[in-house]
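Removed from the display is one protein chain of the complex; every other protein chain stays in position.
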Amino acid sequence: MMNEVILIVAIVVAGVSGLPGLLTLRDDRSGERLATGLITLAGVLASVAAVSALVAESPDELGRAWHVPGGRFGVHVDALSAMFILQIAVLSVLGAWFGLEYWPQRDHPQNGRKLRVFYGTVTAGMLLLVVARNGVLFLAGWETMALSAFFLLSTEDDKPIVRSSGFFYLLAAHAGTLCLLAMFAVFEVATGTLDLDAWPAALASPLRDAIFVLALCGFGLKAGLMPLHVWLPGAHANAPSHVSALMSGVLIKMGIYGLVRLTAACDAPPLWWGETLIVAGAVSGVLGVAFAIGQHDLKRLLAYHSVENIGIIVMGLGVAVLGRSLGRPELVALGFAGAMLHVWNHGLFKGLLFLSAGSVLHATGTREIDRLGGLLRRMPLTGLAFLVGAVAICGLPPLNGLISELFVYLGLFRTATLNDPTWLAGGLAAPALALIGALAVACFVKVFGVVFLGQPRTPDVSLAHEAGPLMLVPMALLAATCVFIGVGAPLVAPVLDAAVAAWVGTAAAPLPTLGELAPLLPVSAISAVLLVAILLAGAWIVRASRATPPPELGTWDCGYASPSPRMQYTASSFADLIVDLTGWVLRPLSHVPRLDRVFPSDASFHSHVPDIVLDKMLIPAFSIIRRIMTWLHLIQHGKLHIYLLYILGIVIALLFWWRSM
Amino acid sequence: MPELVDPILVAVLVLNFRLLGTSRLRTAINASAMQGALIGLLAVVMHGALEPRSTFIGIVAFIAKGLIIPILLNKAMSEAAIRREIEPYISFVTSLVLGAVATAAAVLFADRLPLAPEHVGSLLVPTSLATVLTGFLLMVTRRKAITQVVGYLVLENGIFIMGLCLHDAMPSLVEVGVLLDLVVAIFVIGIVINHINRDFGSLDIARLDTLKE
Amino acid sequence: MLLIALILLPLLLAVAAFITPSERTRPWMVPVGAVVELALVVLLLRQPGDPAAFGGWVVLDKLGRIMLPLVCILFTACAFYVPAYLRLRPERPNRVFTAMLLTFLSMMVLITISHHMGLMWVAIEACTLATAPLLYFNHNRASIEATWKYLLIGGVGIALALLGSFFLAYASLASGLHASLLIEDLVRDAPLLSLPWLHTAFIMLFVGYGTKMGLAPMHTWKPDAYGEAPGVVGALLAGGLTTGAFMSILRYYQVCAAAGEGEFAREIMVVIGLLSMAVAGVFMVGQRDYKRMLAYSSVEHMGILMLGMGIGGLAAFGALLHVINNALTKGALFIAAANIHRAFGSKTTDGVSGALRRVPISAGIFVAGFFAITGSPPFGPFLSEFTILRGAVEAGRYGVAAAFLALLFVVFVGMGTTVLAVVQGKTPADMPSTGFHDSVGTVGPPLILLAAVLVLGLWLPSELETALRAAALMVETGK
Partner (left out) sequence: MNYINIAIHLALALALPPLALGVINKTKAAVAGRLGPPLLQPYFDLAKLLRKSTVISQTTSWVFLAGPAIGLVTVLLASLFVPLGGHVAPLSFEGDFVLFAYMLGLGRFFTILAALDTGSAFEGMGAAREATFSALAEPALFFGFLVLARASGAYSLTAMLGPTVLATWTAAGAALGAVVVSWFIILLAENSRIPFDDPNTHLELTMIHEVMVLDHSGPPFGMILYGASIKLFLFCALIIGLIAPLGALDPWLAWVAFVGLVLVVAVGIGLVESMMARLRMTQVPALLIASCLVAAFGAVLLVR
C-alpha cells in the first residue's frame, strides 16, 4: 500500500512541477530551477516506490471509489509497472537537468514556461498510466500524456514544419486513443467490468481476437510499429532535444507497456498472436533501419532508429507470447527478458544519443549532418558520448545493447528449432535481426563519421563549443549505465526474473531463471576483458600520439590540385549504395542538376528519402478525401428555397421509409 | 351548420390554386388574407355559433389572419416599392400542375389515415395537407421575399385547419398563443424584409446567397 | 408558485431593461436577472416530487430537473459576459439586445418545464422570434441574410412541429379517446393511440424540432446563424435552444416508447444521428471560418445526442450526460471564439494566426475547449462519448460503434486543422492589433464553464448521476 501512496505523491509533484514557473517573470531563472527540482523529487519518489515494489511485491492495490461512469481509482505497483516507472523516472529527471542549459528560460521567453508545465504533466501522465488498474483511469493517464506531448512537441510553433509534424502526431495519437476506446468497450462487453484485473476473463472470451487487434492498432500507433510509425520521425525531429529523448526513450514504450499488460493475462494465446508480433517486429526493424540510413537530418535518423528498436522489442515480446501458446517456459523467459531489457537499454542509449544530438544542435544550430564534420576536435566529450550511444545501439559488445539482443537471438533460435510450423517465423526473424544489426552499424558509422570525424564541411562548425556541465553530466550518467548493464548483466538478471514472473502471473509453472538459460557470466567476463583491452589501447594511443611529433601534413590526396573539405564523403554518398539496394521500398528522391550549357555553371545536388507510408500513401489519400469533401460543400450553396426543399425531402423520405417498414 | 364546412374547404382549395397562379404580389396577399378569413369563419361554423370557445378563436383568427397580417404585408410591400413577382424558378403553369399533384397526393395520403367518426366524410384533413403543401410550393418556387412570406402564411393556414378538428385538445389560451406567435413572426419578418431591401437593394432571393461554403 | 415566478420574472426584467434609458446600466440587468433566476431554480430543485402549476400544464419532472438548472447555469455564465461584450461594442445600441436576451431566458425556462405540448410549441416559437434580433446585432448584410434564413427555415420547421402535434392529438381522437396534448394524458393512453397517426406525427415532430436542433439535413441555417451572431448568442443557441429542442423530441420519444413503438423512433434517431455527424465531418474538413466550424461542431454533437438516444440503455444515459457536457463546453468555445474574433477582427484562418500570443487566455480556452469537445479525457465530453460507445457495443451494434468512432476521427481532423491554424504560429505583421486584450469580464465566464467541464470529467456528483439515470429510464420506458 505504501508504494502506491508514494507513487501518487510523485505523480502529483510531477504534475504541478511546471506550474510555479508560470507565476515568475518571463526571463527569471527561479521558475526553471524549481521545476527541475520538483521533477527530480518526483523521480526519486517514483524510483523508491518502484524499487520497493520490485523487492517486496505487495499484492493489494490502492482502490478508491471514483464517481465517474465505469471508473474506479485503482492503482497498483507490480514488478511490470516498476520496470517502466524506473525508466520514466531516470529519463525525465536527466532530461529536466539537460533542459536547464539546453532550453534556458532567458533564451526562450516565449515558450520556456509552457515547455516546463507540459514536461511535468507528461511525466505525471506516464506514471499514472503504468499503475492504473481501471480502464477509465488508464485512458485518463494515456490522454494526458498524449496531449502534453503534443504541446511539448509544438514548443517552437512559429515554424511551419513544427506545426505540421505536431498535427500529424496529434492525429495519430487521437486515432490510437479511439482504437483504445473501442478496445475497452469490447473489453467491458467481454468481462462486464472496466477493471484491468479482469484481463484474464477478457482474453478467454470469444471477443479476444477483436480485443487483440484493436489493442495492437492502438498501442502500435503509440509505439511506432512500421505501418503506424508515420508521426514518429517528424515529431522527434522537431521537438526540443531533451523532449525527443523523453519521447523516444520512454513515451513510445507506453505502447509496449500496453501490449505487455494485454498479453500478460493470457495463458494460452492463439498461435497467430505470437507470429504477428514477430513478423511485425521484424518488418519494423528492417524497414526502420533502412529508412534511417537514407536520412540526412540527425534527429530524424535517430527517430527512425526508435522504430527499429521497437521492432526488436516487439520481436522479443512475440517470442514470449509464442512461448506461452506453445507451453515452452524457456521461450517465455528469454523472449520477455529480452524485450524488457531492450526497453530499458533503448531508453538509455536512445536518450543518450538524442541528448548528444541536442548538444550538437545547441552548438552548431543545424541538424543537417552534411553541413557538419570534424566536431570531435571541438566537442570531444559530446563526441565520446555519441560514440558510446552508437556502439550500444548497434548491439556491439561490451555495452548493453548486446545483452538484450542476445536474449532475443536465443529466443528466436529456440523457436527455430521447434518442429511445428511456427519455426518459419522465428527462423526468418533471426537473420532479419542480424541484418538490422549490420545496417545499424552501417548507419551509425555514417553518422559518427560524417558529423564528428574528418574536416568541418561548412563554417557552421567553427562556432561550435563543448556543452556545459549541466548537459554533459546527464550524458555521462547514461553512458555509465549503458556500460554498467553491458558488463554487469548478471546483476540485472534477478530484476528481469521478477518481471517475467509478474508477467506470467503466479498461476504458471515455475520458470527457469535467466542464469540457466543465457550465458550471463561468460558474456560479462568477456565484456570486462574487452573493456580493459580498450582502455589499454587508449593508453597506448595517448602514449603513441605524445611520442610522435605533432602532424603537420594533411591526408595524402593523390596530389589533387585544390582539395576542399567538401570533397569528403557526405551522408548521402555514404548511404548511396544501400539506398539504391533498398530503393524499391525507400523510393529516394534526388534532384540531379542537368548540365546542358557548354561552360559549367554552379549546380546543386539534393537527395532525400521520403517516408513511404506518410508521403506516398497517407498524404495522397488524405488530399483525395479532402478534395471530395470540399466538393461536397456544394450542398451548402446559400439558396434558401433549396434548403426548404431539403426539409420537405427528408419528411417525404421518412414517410416512404416508414411505409416500407 | 356543419354542412357549411365542406363548401368553405373547397373555397380554400380554390384559393390555393389562385395563389399558385397569380404573378402579382397584391393578389397573392389578398388571396392569403381571404383564406385566413375563411378559416376564421370555418372555426365559428364548425362547432355551431353557440360554442363560446370556438367562436372566440374563430373571431381572433379572423382578425389576425384576415386584417392585421395583410396590413403588415402591404406596408412592407409598399416600402419595398415592388409590384410584380419577377420570373420565378419554375413557370406559373408548372407550379399550378405541381399544386394539383400536391393536392392529389394530400387526398391520397389523408384517406389512408383512420379518421374519427365525426370527421369521416369531411374534407378537413386533405384540405389541411393540401394547403400545407401549397405553402411549401410557394416558398420553394418563388423568388421574391414577400411571396415566400405569403407561402409561409398559407402553410400556417393549412396547419390551423388541422388544429380546428382538435377542438378540445388545444385550450384557447394556447390557441391564442399560436396566433400571437404568428402575428409577431410576420411583424419581425416585415422588419427584416425592409432591412433586406435597404441593404440588398432588392428583394430577389437570388441575391441572398452570399453565405455559403 | 415558484414556477410562475420563474417564467414571469425575466419577462418583467426584459420590459424594465427596454425602458431604462442609460446604455451603461442596462447591460447589468442581464446578469442580475440570471442570478435571481438561478436562485429561484435552486429553491425549486429543493422541493421534492414534481411541483406543478397552471393546472398541470407546467410541471418540473425528472427531465426538467436536469435541463432547467443546465439552461440557467449556461445563461448566467453568458450573462456575466454580456456587459463586458457590450462595452466593447459602444457603437451598437443594446436596448433590444438586452431585452431579447431576458425574453430568451424566460422562454427557455418555459420550454424545460412545460408539460403541454402546445404550450411548449409556443415557447419554442417565442424563443425563435426572440433570437432574431440577437442574430441581427451586427447589422451588416451577412447578419441580415443569416437572420432571414434562420427565421424562415426555423418557421417552416416549427410549423411542421405544430402539424405533428395536431397529428399526435388526432391519434387519440381517431381511436375514440379524449384528445389532449398533456404529456401525462398522452403517455397514459399511448398504447391505444392509432399507429398510422402516431408514426406520421413522430416523423413530422422529429423533422420539425430537428430543424430547431440543427440535425442534418435540416441544419442549413446553423452555420450562417452561428457564424454571423455574436459569440454569446451563439453560445446560448448552441447550449440552450438546441437542448430545449432535444428535450421536446425526448417528450415525443417518451410517448412513442410508451406506445410500444420505441424501436421505430430509435431507428430514425440512429440514422439521422450518424447522418448529422457525417455532414458535420464533411463540412469541417477544409473549413476556414472558425465560427462556422463551431456551428458544424454543434450539428455533430446534436447527431451524437440523437445517436446515443437511438441506441438506448447505457447510451441513453450517456446522451443525457452529453447534453450537459456539450452545452457547457460549447458555451466556453463560443465565447473564446468571440474574444479571438474581437482581437483579430477576422473570422477566417487567413486573417487569424498566433492567437496564443495575442490573447493567451482566450486562445488557451479555445484549444482546451477543442480537446474537450473532441472527447479527450480528462474533460467531461470524453466520459459521455465513451459511455455512448460502451452502450453501442453492449447493444451489439458494432457497425454503428465503428461508424461513430470513424466520424469522430474525421471531425477531429477537420476541427484540428482550423483550431491549430488559429491558435499556433506567429502573428504576421499584416494582422493589425484591434487593441482588444483579455480582461476579467471577457475571460471569466468561459473559464468558469471550462472548469465545470473539467470537474465533470473528473468527478460526476452521485445525485446528478442518479437524476440522469432516472430521467433516462423515464424517457426510455415512458414511466
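A few notes on this one:
Letters A, B and C name the chains as they come in the text, with residue numbers starting at 1 for each one.
Please note the rule applied: contacts are C-beta pairs under 8 Å (C-beta built on N, C-alpha and C of every residue); 3 or more make two chains touch, one makes a residue touch a chain.
Keep in mind it's a predicted model, so treat the numbers as computed, not measured.
Counted over the whole complex, the shown chains touched by the missing one are A.
Only one residue from A:161, A:434, A:585 or A:652 touches the chain missing from this view: A:434. Within the full complex, the residue among A:41, A:526 or A:625 touching the omitted chain is A:526.
Within the complete assembly, A:446 is the residue of A:76, A:305, A:446 or A:641 that touches the hidden chain. Where chain A meets the omitted chain, the residues involved are 373-374, 376-377, 391, 394-397, 402, 405-406, 409-410, 413-414, 416-417, 423-424, 427, 430-435, 437-439, 441-442, 444-446, 448-450, 453-455, 517-519, 522-523, 526, 529-530, 533-534, 537-538, 540-542, 544-545, 548, 551-558, 563, 565, 567-569, 573-578, 581.
Heads up, the rule we're going with is that only the chains that are shown with their structure count from here on.
Averaging the CA coordinates per chain and comparing them to the mean over all protein CA atoms picks out C as nearest.
Between the CA-based centres of chain A and chain C the separation comes to 43 Å, rounded to the whole angstrom. The geometric centre of chain B is 30 Å away from that of chain C, both derived from CA atoms.
Shared contact sites, meaning residues of chain B that touch two or more other chains, fall at 136, 139, 148, 208, 210-211, 213.
Of all residues in chain A, those that touch two or more other chains are 633, 636, 640, 644.
On chain B, the positions that touch chain A within their shared complex are 89, 136, 139-142, 148, 205-206, 208-213.
Residues 66-71, 110, 136, 139-140, 142-144, 146-147, 154, 157-158, 160, 163, 166-167, 170-171, 174-175, 177-178, 181-182, 184-186, 188-189, 625-626, 629-630, 632-633, 635-636, 640, 643-644, 646-647, 649-651, 654-655, 658, 661 of chain A are the ones touching chain C in the complex.
Only residues 633-634, 636-642, 644-645, 648 of chain A touch chain B when the two sit together in their complex.
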